[in-house]
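One protein chain omitted, others in place.
Chain naming follows the written order as A and B, and within any one chain the residues start at number 1.
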Amino acid sequence: MKSLSRREFIKATAASTAAAAIGVSLIPGMEKSVFAGTTTWHKSVCRYCGVGCGVMVGVKDKKIVAVKGDKECPTNFGLLCVKAFYLNRINYAKTRLLHPLVRKNGKLQKASWDEAMDLVAKKFKKTIDENGPDSVAFYGSGQAYTEETYIANKLFKGCFGTNNVEGNPRLCMASAVGGYLTTFGGDEPGGSYTDIDKCDCFVLIGSNTAEAHPVVFERIAKRKAKNPNVKIIIIDPRKTPTNKIADLHLKCIPGYDLPILHAMARLLIKEGYADEDFIKNHVAFSDGKNPMNYEQFKQFIEEFTPENAAKTCGVTPSEIVEAAKLFGQAKTAMSMWTMGINQRIAGVWANNLIHNLHLLTGKIGVPGSDSFSLTGQPNACGGVREGGGLCHLLPGHRSVKKPAHREAVAKIWGISPDKIQPKPGLHTMAMFDGLAKGNVKCIWICTTNPAQSLPNLNKYLKGMEEQFMVVAEAYHPTMTTELADVVLPVAMWSEKEGVYGCTERRSQHLAKCVDPPGEAKWDGEALMMLARRLGYGDKFPFKGPEDTWNEYLTLTKGTDMDLTGMPYSRLKKVRGLQWPCPSEDHPGTEKRFVKGDPLFKGEGKINFYKKPNGRAIVFARPPKGPEEPTDAQYPFALTTGRILEHWHTGTMTMTVPELNRAVPKAYVEIHPDDAKRLGIANKDMVEIFSRRGKAQMEARVIDRPRKGTLFVPWHWREALINLVTTDAIDPGSKEPEYKVCAANLKKA
Amino acid sequence: MPISGVVILIEPKKSQKIFNALKKTEGVTTYGLHKDIYIVAVFEAKTTKELETMSGHISKEIDGVLGVYPTYLHFEDETEEA
Partner (left out) sequence: MFNLLKNIANSRAPLRPPGAVDEKDFVKLCIRCRKCELVCPYKSIKTAHAEWGVKMGTPIIVPREVPCYLCMKCPEVCPSGALKEVKKEKVAMGKAVIDTSLCLPYNGIICRACFERCPIYREAITLKDEMYPEVHPDKCVGCGICERVCLLTDQPAITVISRHL
């Protein structure tokens, strides 16, 4: 190994000398030169999307110098996307915050940790004393490590006694959670990435997999390349890069895909593709309020003929027929979806209808088949959904509403069960509305940037400015830190250890590779500093993440997401483990609800044991459209999304010049026919406006969105599209409808 | 094991073909096309003699290569690893 790296160094020298001879400088960009010297490699997980790719972090002279794909990780087998390739840069951005900031005379000024924390503690104490615990709140992140969310949850729900604990997965995965809970009784997919390698028909709906989950996309593409008979159906208003592998694209009108799913279900039953045995033994039916029987369900979906559905959805009847046929004929099928389904006022229902297709055809619980939600953030599943970092949850898939759950948690937390409120706290949008109205007076925000990422921002920015806001963040300025009263510099990826849980129920350990810069501290430590100042120090005896994780594990024991078999000592050796994993000799669970799942009891091929009678539910949901349909004044459906090179609000990716080079600024995709009609040429500056706000950006005239649809990647603060988006929420999941609102545009 | 840094002078119109050919040649790593006409490359071989053969082969056999100009030679490990 040593001689190889030395040789790489000599090669780099040889190449750069040759380049110098023709007046070219190679060395600064030559990633290969980092192999020189003594680079040590640490096992970790990518900081970006929810796929959970294994990475190896190269450290030399106490600095992260390189990141490469972990060939042994079964998630990505060494493959990475370009964001991950430049991960080694994000720790050393110029915008890293190195010391606490406290607002004095209207300006954020350098302060000591003690000064900052004393102020935070004083504010929190006074607010709680004067206005009760529900006047404070915590807003966390699917990017924080599990241990950090756990500490915050314990402090706020268990010690302060408020359930005002939320996280950005509310904006991203809440509808998927609602879908899994209502249909199957338990959150998170039953299948795994390994199903991709055996799947014959993929339905990608509301997902631009190629850009948002590139490594999963390559796995699907590979499956199809090796097996040309594999079919891929895409249901999306845009022709995205994902389309390259599609056999069939149903280019529906944004917000109107529910009838397509019902029409597919109807055809699957009519054409004899339904698995009647499976339905008889493992499925129940419901209209959402009352149970119904199979016949009643058939009557309900009878009106969703391909013709009827096609009318509202903007696709042709034959496309729906073809989609149902491909799905029905395939031996195995997987559905995958992301924000196009979740970020909708009918998000939970759309999730239910996707599950319906699998339950009606028995295409679930067998290798190659699953109803498989793709997660947006690296630890939305692990930290927030499993860790209970939402206002209605407690750790270990528990609910604040259930007395037994509160008791179990209170026992481990060493508090009285009465301390945990039985009523859910404020969900994300209500929490920021509370800030705007002054009901929430103090908030701690961790690892996220709501001042850029919330929808309909005009309504919420003022509240964030006015109330006392503590932001624990690795970067400054962000739109949120700029509004804060106290900004705490925190350790980021690779500067602390912890666990991420990804899409397929896999928990993976992230090593601490280097020390945090400046005065930055672990988020958990910052929260414990507050706890100690408010007299709860005894509840937080944790020396670091490992102690925290161990306490959390005791809370998962015996639950459906049992992590007991995953102490750090084991996680450090393996490439993650999939729960349930009840003991250290348990290999983890690739497929839930079937043989091999330690919780699977009894006979039969599948048992949805999270439901009282072991049956999953097929729902007859009304075909709800978007909150704000287009009209004469706002004739365009605006939809927002992601691109390969940037991530979310860009606090990380926009510090990497190479990624900015590829996509330096915001743009809106507009169909050539629409552009022509409005006299807009490629690269013209345009203004997009809705009933709520406006944003300016460059036009990209391209045949990608369907006519009448505008698509905007939402990463840039300079072109703040979230001033335009709607904050209407799904009544069940409380997730906002980022994906559809009515808008218009004009030349700027 | 000797290592040599070289500048390969090429006919620009044939650059893609030359890249493909170089990729197939064992012991050659390329470092990009520069100013339209230069490809920077590193040759690795077991002996300096072999290095010369490689260089000769590339300049004669690959269509569009106008010349191969070594700018750096490293051969201290020759005995160690040969």
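By definition in this document, a residue touches a chain if its C-beta (ideal position, glycine included) is under 8 Å from a C-beta of that chain, and two chains touch if they have at least 3 such contacts.
What you see is a predicted model; the values in this text were computed from it and never measured.
A.B. asks: May I ask you to name the displayed chains that the omitted chain touches in the full complex?
C.D. replies: Every shown chain touched by the left-out chain: A, B.
A.B. asks: Which of these touches the unseen chain: A:Val215, A:Ala323 or A:Ile445?
C.D. replies: In the full complex, the listed residue that touches the missing chain is A:Val215.
A.B. asks: I'm checking contacts with the chain that's been left out. Which of A:Val136, A:Leu155 or A:Ile245 qualifies?
C.D. replies: Looking across A:Val136, A:Leu155 or A:Ile245, the contact with the absent chain belongs to A:Ile245.
A.B. asks: Name, in rising order, the residues on chain A that touch the hidden chain in the full complex.
C.D. replies: 22, 24-26, 28-31, 69, 78-82, 84-86, 210, 214-215, 217-218, 221-222, 225, 241, 244-245, 644-645, 657-659, 661-663, 681-683, 702
A.B. asks: In the full complex, which bits of chain B touch the chain not displayed? Write them out.
C.D. replies: 7, 9, 12-13, 15-16, 19-20, 23, 29-37, 39, 66-67, 69
Heads up, the rule we're going with is that only the chains that are shown with their structure count from here on.
A.B. asks: Any idea how many Å lie between the Cα centroids of chain A and chain B?
C.D. replies: Whole-Å distance between the two chain centres: 47.
A.B. asks: In the complex, go through chain A and note every residue touching chain B.
C.D. replies: Within the complex, chain A touches chain B at residues 3, 7, 10-11, 13-24, 26, 30.
A.B. asks: Flag every residue of chain B that touches chain A in the complex, lowest number first.
C.D. replies: Residues in contact with chain A: 1, 3-7, 29, 31-32, 34-35, 38, 40-42, 44, 69-72, 74, 77, 81.
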